Structure formats: structure tokens, C-alpha cells
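This is the structure, below, for whatever I ask next.
Here the complex is missing a single protein chain, while all its other protein chains stay put.
Up next, chain A:
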């Protein structure tokens, strides 16, 4: 049985600490904006959490350093996006409250970023597929009519550009490497491809922000992503998976709507342990 979409999750409000600050004045498209900020922040948080699982276990010391560095960039970005989400929401929730005190159904990250690390090939392929999307998203966000979004995106864009440079380079080298590295990268691509469609689905929140000129529709980012991916896969001598069934793109499904895979609950159980076990303690 699939988990329930977030609209069915009761009592989300009760998870938030009593908000002392006065609610911010209602701004136009507030709900859509909060959704977008949660989606963007949660992508960074969950992928950062996943990458940090490699710490000390990567196949070379340089990779330990690089992955920790990327995780650090993503955690930093998530602090900014979630901080802004809490401010726009106006219920007094901080970035930490949002990261540590929401249950899985309230998370808005893509299914792709919660996929388990598996082998290093899966980790790199997941990173590449996401980085290529992330850069396009941030490129658009840099030009947002909302200066708060544009400001965070300008900082994050620089990091994402480097992330993509690195992950694309490794996908090429491993795809066009040994027979084994080629096969592993091809297998990773096959396993992850059906989680890429969700990045480009549009829903009412997306349409509201597009209409307001805050962010373009996710679907508009697709052609650039397709070009990057096709070019890198070609150079990597990997076979493009073509049209396959995509996960999380129906009206009721997908991480963007809070309907996640089983993996997210386990990730959160670990990540939120101290905040849940010692409510209200300061660290």
C-alpha cells in the first residue's frame, strides 16, 4: 500500500513548536512559494544526507573529500532555502524545525535524491542526473523576480556548476573506462532513469509561480537537461535508456507531493533521532 499523500496527513501544524513570532503578512502565492522552497531545500538536505553516508568509505581519499565537500555545500544550501521557507510560511518554524521535526509525508524532495547510495556508480549517476537538473533550476532561480530566491540561487549556482562539472567528468571517465566500470554505470543509469521524469512535472504550485513570474515551469527546464544528459552519456559511451515508465508523476504520487519511497522514512529516522529522542534540548 502506498503511503498517503501529504494532503491526507493530519496535524502537521502540531509538529511545529508554538510559533511566538507574529505571522508574516500574507504574501501573494505564499503557499506555492513555501512549497517551492521546501522542494528545493529538501532536495539539498536529503541528497546532502545521502552523500554524507560515504564519509570514510569512499573508493579513494580524494572522493571522500569531494563527497564531503558536496554534502557540505548542499547542507549549506538547505539551511538557506528552509530558513526562507520558514520565514515565508510565517509560523515561526526555523530551518532546523523543518529538517528535524517533519515526518516523511511533509518532505517535498524528489524521489531521485532519496535513492540509496548502493555502489559508488549509483551515487555518481544519481548525482549527475540531479546536478544537470539542479544547475538549470538555479540558473532560472537566479533570474527570479523574488530577490530572496535570486540571492540564494546566485550562491548555490556556483556550487552546483562545480558539482555538475565533477559528476559529468566522472560519468564520462567511468562509462568510457573499463568493461566493469562501463557496466556498472550503465546499470546505475537504468536503475535511476525512471526517477528523472519527476523533476520536470508541473503542478498547480508550479503554475502559480510561473504565472507570477517567480520561477519558470519545471517542464521548461527539460530541453536543456536533455541536451546535457545526451551529450554526457554519448561521451561516456553509455546507452540512453529512452522512453521508460517514470515514477512519481501521477496526480497522487511523487516526492514533490510528499509521497515517498520506503527509503525516506529510514533516512529520517536516523537524521532526526536526537531531536526526537530529546525534545526541546539545545545542541
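We adopt the following convention: a residue touches a chain if its C-beta (ideal position, glycine included) is under 8 Å from a C-beta of that chain, and two chains touch if they have at least 3 such contacts; residues count from 1.
One rule holds for everything that comes next: contacts and distances are computed from a predicted model.
This figure omits one chain of the complex; the name its UniProt record holds, of "Tryptophan synthase beta chain", "DNA ligase (ATP)", "Cytochrome ubiquinol oxidase subunit I" or "1,2-phenylacetyl-CoA epoxidase subunit A", is "1,2-phenylacetyl-CoA epoxidase subunit A".
Summary of contacts with the chain left out: across A:65, A:143, A:230 or A:244, the touching residue is A:65. Which of A:29, A:194, A:220 or A:275 touches the hidden chain is settled by the complete complex: it is A:275.
Across A:57, A:158, A:207 or A:227, the residue that sits in touch with the chain not pictured is A:57. By the touch criterion stated above, the residues of chain A touching the omitted chain are 45, 49, 52-53, 55-65, 68-69, 71-72, 75-76, 78-79, 82, 95-96, 99-100, 119-121, 172-174, 176-178, 180-182, 184, 270-271, 273-275, 278, 281-283.
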